[in-house]
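In this view, the complex is presented without one of its protein chains, the others remaining in place.
Here the chain labels run A, B and C in written order, and each chain numbers its own residues starting at 1.
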Amino acid sequence: MSFNTFGRVFRFTSWGESHGPALGAVVDGCPPGIALSEADIQPFLDKRRPGTSKYTTQRQEPDQVRILSGVFEGRSTGTPISLMIENVDQRSKDYSEVAKAYRPGHADYSYDAKYGFRDYRGGGRSSARETAARVAAGAVARSVIPEVEILAYVVEIGGDRIDPANFEKAQIGKNPFWCPDEAAAGRWEKLVDAARLAGSSLGAVVECVATGVPAGWGAPLYAKLDSELASAMMGINAVKAVEIGAGFQAARLRGEENADPMRPGEEKWGSNAPQFLANNAGGIAGGISTGQPVVCRVAFKPTSSILTPVETINSAGEATEIITKGRHDPCVGIRGTPVVEAMMALVLADQKLLHRAQCG
Amino acid sequence: MSFNTFGRVFRFTSWGESHGPALGAVVDGCPPGIALSEADIQPFLDKRRPGTSKYTTQRQEPDQVRILSGVFEGRSTGTPISLMIENVDQRSKDYSEVAKAYRPGHADYSYDAKYGFRDYRGGGRSSARETAARVAAGAVARSVIPEVEILAYVVEIGGDRIDPANFEKAQIGKNPFWCPDEAAAGRWEKLVDAARLAGSSLGAVVECVATGVPAGWGAPLYAKLDSELASAMMGINAVKAVEIGAGFQAARLRGEENADPMRPGEEKWGSNAPQFLANNAGGIAGGISTGQPVVCRVAFKPTSSILTPVETINSAGEATEIITKGRHDPCVGIRGTPVVEAMMALVLADQKLLHRAQCG
Amino acid sequence: MSFNTFGRVFRFTSWGESHGPALGAVVDGCPPGIALSEADIQPFLDKRRPGTSKYTTQRQEPDQVRILSGVFEGRSTGTPISLMIENVDQRSKDYSEVAKAYRPGHADYSYDAKYGFRDYRGGGRSSARETAARVAAGAVARSVIPEVEILAYVVEIGGDRIDPANFEKAQIGKNPFWCPDEAAAGRWEKLVDAARLAGSSLGAVVECVATGVPAGWGAPLYAKLDSELASAMMGINAVKAVEIGAGFQAARLRGEENADPMRPGEEKWGSNAPQFLANNAGGIAGGISTGQPVVCRVAFKPTSSILTPVETINSAGEATEIITKGRHDPCVGIRGTPVVEAMMALVLADQKLLHRAQCG
Partner (left out) sequence: MSFNTFGRVFRFTSWGESHGPALGAVVDGCPPGIALSEADIQPFLDKRRPGTSKYTTQRQEPDQVRILSGVFEGRSTGTPISLMIENVDQRSKDYSEVAKAYRPGHADYSYDAKYGFRDYRGGGRSSARETAARVAAGAVARSVIPEVEILAYVVEIGGDRIDPANFEKAQIGKNPFWCPDEAAAGRWEKLVDAARLAGSSLGAVVECVATGVPAGWGAPLYAKLDSELASAMMGINAVKAVEIGAGFQAARLRGEENADPMRPGEEKWGSNAPQFLANNAGGIAGGISTGQPVVCRVAFKPTSSILTPVETINSAGEATEIITKGRHDPCVGIRGTPVVEAMMALVLADQKLLHRAQCG
């Protein structure tokens, strides 16, 4: 079944294809009275916008968002907020090849298997272009959780990790990789450019940290904060893995190493909040936030659109080879970074409202 | 908000606490006419049952399931199936310590932060005892997808991995670890026993493979098969990470390495199904199954209940230390294995029905 | 599809058949810290209990409710509250006739058409016995909305209406019909008894008023307070119509007659609340409560189980006649009255929590 709505009380429904006239999101359940204009959303879309460096696709999309409903005199009214972004750089290229042959790693075959046919132009609905709608909706979500700061950054490209000792928050916006480690950013320039020139692609790992989340958001058992985050992140195009806190590394620790000891909170921690001596839990225990930073890591596979020929079949089931020309990101994880932030914001806004529904 | 229902059309709602009189699940949306009795469910509960070896908790629970509704003359009627399991081995132990001090790694503090108080007896609702309800519901789910075979096994304990070359399916039920590698199982006996004797605990990684899933199950975009699986697995107690297919390793591959080339299907693959030369995708592309085996890996943290004293605070906010006595699993990942299988079955049954809702 | 869960954030899932071992409801999303015990629920079940007068079925069911989870030391914990009621008076009667022939007005044929077979014992899942679960869940809902008083009563049986001039709240519990008009109650004794003795049955109209609902509960557009109520009431067994406020009569008024004029609130109305000069709207405008009493009326058809022979077919499609022996209510609307109250409470509790989710 097609299911294009995310969230429980703060929800958004996205629509649109890569090469259709437009795409958008309808955000529903937003609290009333929140200051909101297109200028609050646009900066986040600009961070995700294609064509800003040679390390991303060269498709030129201004990604200008329009608010069509739900805002009156500069404030949310509590009714659905319809956000629309026009597609302007759909190329009139010939899709006859991709229409027939299945690109390995893409959704071409699985869509055909499910629906019997597909909109093959630029990947149609399965294109990562849909993530623009998430980023727009995520900007609205941020305005619902002003107490929370969300920051995502790339910690690994093509297997080359940052050195945590070099972490500098101020670096993140200064290079085209959302990289907090200046030295790593320098190495990645060569790495990504070489992959691009070779018609290949690279994977990436993105980390996202939300600070300011109060203790108590989340739920036992099937709307756990961590399971909601896992769903949100795994649903992003090209994502293949999600970790919370220590993640896979937690499976290699002993119980006493993995425990996050607690101490009475100092003044600086707020009157009731304890001080934690570690954060292997990633800010979540039993599905509910602890007041520590919420931390997750997300693995993006390398872009499936590459110039290297790959064995495949066509829609008649015959053997062929395919190379995917076009305008592609050599490393989708880079532009995935603002999408990860958006999904974090969308989950947290929903959980904030759910928490006050039950607990007042 | 408390949210104890999982699934979209094939759904279950679980209830019960560790030390209450009983726990259960209500399975709703099950197709009618399916042969079902308690004998179909019990074997799966027996796999998860505590007290079967020294490597698991010594709590003695027969975990006998009763079907209270929804089955008539041995077949499902299409109405809700109420499953109940009585708790029989609640100890009359003194909970005064755990009632007041927060056990690090447990949900004690976060529950108090959310709800203002908690049922502290054995962890209450946050106890992994709840997973018995999932396993019972999962057994019903399996009967909805007879075309699918689901197999989970432990691939790593305390950082010690199996050797894939030693993989023997027949081994899995022969040792107390659901381990497919006889040599590894031998090493783990010592490893887990040593942790147990030291009052410590170990983490584990569980892999789960579903074969026989036809191409076409799943959905763009927010009920993707992989995002549903991520949510299902991350929602299991003690799980901190989920991978699909190559997972984090995919982020370290180049595009041409990560692609799963396709060839025309041979007779043995079915008339329409292509032959894939690799399965880095884990059987899912664009959120929809490809017909390959669906593969995921799940990281369990080490049990938080350990005998080593850990710094913590009590409910008055004062510093203290806690050691968690009682009957605990030295490695929760072991008994988590049948739970992983159950969640895989529950997701797939739901997706099967959702697929035929939309696509007939 | 079977769908046995009602509500959005305050939800309950019911299960059980007329002649199974038990029935129940799992209430999820209940706020924590609410005083709750079986003694808070039992009085509402007692109001609906069968066998209390000759005007109801003679089936003897104590309808004792047990709380199996979600309550600790006398207060709700915020986790699911499992409520169970055992069936004790299932007769070992021969169902062979009803197993084969379809009782007109009952769900026998439609269940068979949908599911291929059915639990025919006492109507199985389609029996009004399920409404005991609603009443139990409704009692929990009431505890969530202590600011609201809910009162339902019968205003018409077999076409004989009460005289509004005779309305006396204190009468409602004093006769076996939940009738606020002493004179009407007297007439109904003869009316219902005559129908019972004739092996016939009568319909009824139940009115329900909720006072104390603050302005602002409800929602545009598809969770409107009135559409939620309509769904809740129409879902009760034997209900065929629902009105809000003036209902059908509103369609016969002119605009100026139907308007509910407003005046500044007096002290007695609360500082901000306006005074309304009429309540044709039934306390709801644009799907949102106005602060006036919420009023609905519900039509119950006559019991379909009658001793008069009716033409029908058997499961082989052959012509036959059926008379429905057994223990039946001559007028289901009477015992439907506490069910109407329960559904009102369940809708309002959900809407209260939804309102604070969005609006704080």
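As a working rule, contacts are C-beta pairs under 8 Å (C-beta built on N, C-alpha and C of every residue); 3 or more make two chains touch, one makes a residue touch a chain.
What you see is a predicted model; the values in this text were computed from it and never measured.
K.L.:
Please identify which residue in C:45, C:184, C:246 or C:348 touches the non-displayed chain.
P.N.:
Touching the chain that is not displayed is residue C:246.
K.L.:
Mind listing the chain C residues that contact the chain we can't see here?
P.N.:
Chain C touches the chain not shown through residues 1-6, 8, 14, 102, 104-107, 109-111, 113-116, 125-126, 130, 156, 158-159, 195, 200-205, 214-224, 226-235, 237, 239-248, 250-265, 272, 274, 277, 280-282, 284-291, 299-306, 308, 310-313, 317-319, 333, 354-355, 357-359.
K.L.:
Suppose we count only contacts with the excluded chain; which residues of chain B make the list?
P.N.:
Chain B touches the chain not shown through residues 8-9, 29-32, 78-79, 220, 353-354, 356-360.
K.L.:
List the chain A residues touching the unshown chain?
P.N.:
1-5, 9, 11, 13-17, 20-24, 26, 28-30, 32-33, 68-70, 72, 75, 77-82, 114-119, 124-125
The definition used in the following text is that only the chains that are shown with their structure count from here on.
K.L.:
Sort the chain pairs by how many C-beta pairs are in contact and tell me the top one.
P.N.:
A-B
K.L.:
What chain lies farthest away from chain B once each centre is taken as the mean of the Cα atoms?
P.N.:
So the farthest one, by centre of C-alpha atoms, is C.
K.L.:
Roughly how many whole angstrom separate the Cα centroids of chain B and chain C?
P.N.:
39
K.L.:
With centres defined as the mean C-alpha position, give me the chain A-chain B separation in Å.
P.N.:
Inter-chain centre distance comes to 26 Å.
K.L.:
Where the CA atoms of chain A average out and where those of chain C average out, how many Å apart are those spots?
P.N.:
46
K.L.:
Which residues belonging to chain A are in contact with no fewer than two other chains?
P.N.:
Within chain A, residues 8, 220, 354, 357-359 contact more than one other chain.
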